[in-house]
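For this view, one protein chain was removed and the others were kept in their places.
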Amino acid sequence: MKNKTDTPLTEDFDTQTLQINVGPQHPATHGVFRMDLTLDGETVVRLKPVMGYLHRNHEQIAENMTYAASMPYTDRLDYFNSMSNNFGYALAVEKLAGIEVPERADYIRVILAELTRIVNHISVIGFLLNDLGAFFTPLTYAFREREKILDLFEEIAGSRMMCNYFRFGGVKRDLPPGLLERIRTMMDVFPRFLDEFEALLTDNDILCLRCQNVGVLGRELALNAGLSGPMLRASGLGYDIRKVDRYSIYGRFDFKVPVGSKGDVYDRYYVRVLEMRESLKILDQALRQIPSSGDIISRKAAPFLKAPRNFKPPVGEAYGRVESPKGELGFYVVSDGSPQPWRYHVRAPSLINLTVLEDLCIGHKLADAMVILGSIDIVLGEVDH
Amino acid sequence: MIFGAGILKGMLVTLRSFVNSYFKKPDQGGLFTVEYPEKRLVAKERFRNFPFLVYDEKPEDPRCVACDICAKECPPKCITIVRDADAEGRPLKKPALFDIDLSVCMNCGICEEACPFDAIFMDHEFEIAGTERHQSLLYHKEDLLKSNGYFRQIRPSDAALIDARRKEAEDKKKAALKPAAPPEKKE
Amino acid sequence: MAKKESRLGVILAHAPNVSAIDEGLKSELSKKGVVVTTLNHLYNWGRSSSIWPMQFGLACCAIEMIATACARYDMARFGAELFRASPRQSDLMIVAGTVTKKMAPQVVRLYNQMPEPKYCITMGACAIAGGPFIDGYNVLRGIDRYIPVDVHLPGCPPRPEALLHGLMQLQKKIESQEIEKTAWYQKGLKREYPVPEFGPRGLIPKFNPEVWQPRAKDNRKERYGEPILIGKKIKAPDLDAETLRRASGGPAK
Partner (left out) sequence: MRTEEIRDHLQSLDSSLRLRIVLESLLVENPEDLARAVRALKSSPRLKIDFLSSVTAADYLDFLETVYHFYSVELRIGPVVLRARTRRDDPKIPSLCGLFRSAELQEREAYDMFGIRFEGHPDLRRLFMWDNFEGWPLRKDYVQEDSDVLESQDLAWLEKNSIHVSQELKTRALDLQARGLRADAQRPAAEGPANSGAP
């Protein structure tokens, strides 16, 4: 107080930067993420992400377990899309052990992975709007639709979020009778909802003002920083692992890869909306093509369903990657010929997408930093694994 | 475009949604809420929460033979089994102690998959909340045992399959025993 | 089954708050439009039907918590939809998700910052005891090592209905409290729990013995040890030898 009264007001203000801490408990950080911010007035001049508040030792635990026992743990990596996490892990181990997947199982996998993508994108947009200040209305709409898909998951796999449904060489059980029709009904309702959602948001002036030209990410930086998924595509690079690797049976489907032009928050939002529409297209084709019966697990892998302990892949290493809704989700597994992996590593897209957070936020206002973080779409379970 | 048109369009959506909630069916955009304690969602057959043990006739004779497979395969190792023994100390084919620590269980359903004796299944009950965790969330054999009738009730189609399979296996066993009987008589 | 019922008795061990007014008279009067109540009842009714939880999610269970607040399950029916971002404005902390050792000091600090009367629900196996991640080097085995917990809610994650059930248990507990006896109107109340510090391998202290004591007999630990290992690994895979083997087309080992 004394200092303030001593300095006359006519003198030039000696401004200082302000250091603030956002998180780990903060409503806008999507969990327990922490940002060390330095502000000049309201403008961000430095930002350091601090993580590890949800470091659950996934890799250590997986290295101490049988291969199959890590499957339920992968659900908890990115807890919005357990099915795609299962998919990535199953692909890596199948590569390691040389297991083929029967056709019907492949179709089931693709259908579920695309449903997961819809679940993820719809909730992400809900959360993004939450960060923008449209508190809860879009999120409630989004979660209403999400619940309908989760009902399907529960019917198929037995759990709303932690599905644990994929197995090496196939899936755990066949689909319950009549399920494909129910997916169809869901698909009939969903585009209408999506139109409604877009009417609510896409042309909304506030959304446009807050999102356009905010957090612009250039193509070169996006590529160099290892970004993937909607983040990379919003920056103008149509790189989709479903198209590039054609893993599983994605080569059979006709779909487009939406690409943004500017790489700002609005593009990232809109790419996700378009991706949901493409997912519906894939779903539609998959539902038409799926064989009505057939094996759901390969003959070679079927005995290990009952005895996961006997599953011992030969010595070697494998890297399996899928296009998870967040980006490139990779699993790196090294086998030493025993029932548990020697090394198990997750290439977490959420973590690597955070590399550019500082570059995106510098020069913007503090409130925009929240929106940019929301548009990167992180899930802390995956960031910290 | 006039500024604010987008907002008005959005408002229209919320208004429509409000009106729809009174006149439409839940899955068509109507009132979606399930008023939980009074009304409940129909439990999906495959829904899995915590494991339970099945017995056929008496709770004293569970299907479980204490083979320890589920305990070994359980990813977070929440199951502890001690095999029962008779008076002379010979091991019996049933558990003396079967504990599941609900505060560790991750509802993955691997015990159900790995069990070769159809003895452990995932329950639908989720209304478990305790004020204390060391005792009330450690379920013993007595708390876990439930009848096959209960299993049929919560998962009718799975139970039908498993019952048929068990009956077939039993018939086969009987059939295998029968030819063995006549030679004995001859002697 | 008899045992089961007795167990449920243990779980719901909140004594009902017996009213001083005769129940028959009360219902008689209420039919005539006269509502009679005691101060305790009124006070507890108000508190239990407007619990403000803290907006505080840690992991997977937080998503189910949000789902509970959304349209399908609608926590607002219990008066608990007002998720406050500040601990200063909330009555209830729902610890939804894995508490890691790095996060635990913050959770304790948040609990300390909440005003009395305050309650805590641990939602999900991880918050109760570490859950599936119990063997991790950075996972705290239950937040009840540092702060008292009122309701434990098992499941991984618990269904939204289960959270509502847990909330109803908490309401029952609140309804069983009496103004004269409640701790937060007494003198000398110490409800600040010391915040643990980071040590070289974990938190110091490992638990607060005034709040929590280790299990007398821990079957799991005795049987499996920790961390769980199916077998101890002492020999690394030799990838060079494997390369040579593949190149020469030798038999797999």
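The letters A, B and C name the chains in turn, as written, and every chain counts its residues from 1.
Methods note: contacts are C-beta pairs under 8 Å (C-beta built on N, C-alpha and C of every residue); 3 or more make two chains touch, one makes a residue touch a chain.
The structure presented is a predicted model; accordingly, all values stated were derived computationally and were not measured.
Engineer: For the full complex, can you list every visible chain touched by the one that's not shown?
Structural biologist: Output: missing chain touches A, C.
Engineer: With respect to the chain omitted from the figure, which of A:Phe87, A:Tyr239 or A:Phe255 is a touching residue?
Structural biologist: Spelled out, the listed residue whose C-beta touches the missing chain is A:Tyr239.
Engineer: Which of A:Glu59, A:Asp368 or A:Glu382 sits in contact with the chain that's absent?
Structural biologist: A:Glu59
Engineer: Going by the contact rule already stated, which one of A:Met35, A:Val265, A:Leu305 or A:Ile352 would touch the omitted chain in the full complex?
Structural biologist: A:Ile352
Engineer: Out of A:Arg104, A:His121, A:Arg210 or A:Arg321, which is the one that touches the chain we can't see?
Structural biologist: Candidates A:Arg104, A:His121, A:Arg210 or A:Arg321; residue touching the omitted chain: A:Arg321.
Engineer: At which residues does chain C meet the chain that is not included here?
Structural biologist: Residues of chain C in touch with the missing chain: 102, 137-138, 141, 194, 196-202, 204-210, 213-215, 218, 221, 223-227, 229-243, 246, 253.
Engineer: Spell out the interface residues on chain A facing the chain that's missing from view.
Structural biologist: 51-52, 55, 57, 59-60, 63, 221, 223-228, 237, 239, 244, 316-317, 319, 321, 328, 330, 332, 334, 336-340, 342-343, 345, 347, 351-352, 354-356, 384
The rule is simple: only the chains that are shown with their structure count from here on.
Engineer: Look at the interfaces A-B and B-C and say which one is made up of more C-beta pairs in contact.
Structural biologist: Ranking A-B and B-C by C-beta contacts puts B-C first.
Engineer: Between chain A and chain B, tell me the centre distance in angstrom, where each centre is the average of that chain's C-alpha atoms.
Structural biologist: Going by mean C-alpha positions, chain A sits 30 Å from chain B.
Engineer: Indicate the whole-number Å distance between the mean C-alpha point of chain B and the mean C-alpha point of chain C.
Structural biologist: 24
Engineer: Got the chain B residues that touch at least 2 other chains?
Structural biologist: Residue numbers touching two or more other chains: 32, 75, 106-107.
Engineer: Multi-chain contacts in chain C: which residues touch at least two other chains?
Structural biologist: Residues 71-72, 132-133, 135, 156, 159, 228 of chain C touch two or more partner chains.
Engineer: For chain A, which residues are in contact with chain B within the complex?
Structural biologist: Going by the criterion above, the answer is residues 65-66, 68-73, 137, 141, 144, 147-148, 151, 154-159, 162, 164, 172-173, 176, 185, 189, 193, 196, 199-201, 203-208, 305-309.
Engineer: Using the touch definition from the top, list the residues of chain C that touch chain A in their complex.
Structural biologist: 55-60, 62-64, 66-67, 70-72, 85, 97-98, 100, 102-103, 106, 110, 132-133, 135-139, 156-157, 159, 227-231, 233, 235-239, 242, 252-253
Engineer: Where on chain C does chain B make contact in their complex?
Structural biologist: Interface residues on the chain C side: 3-4, 7, 10-11, 13-14, 71-74, 77, 125, 128-135, 142, 144, 149-156, 158-159, 161-162, 164-166, 168-169, 173, 215, 219-220, 223-224, 228.
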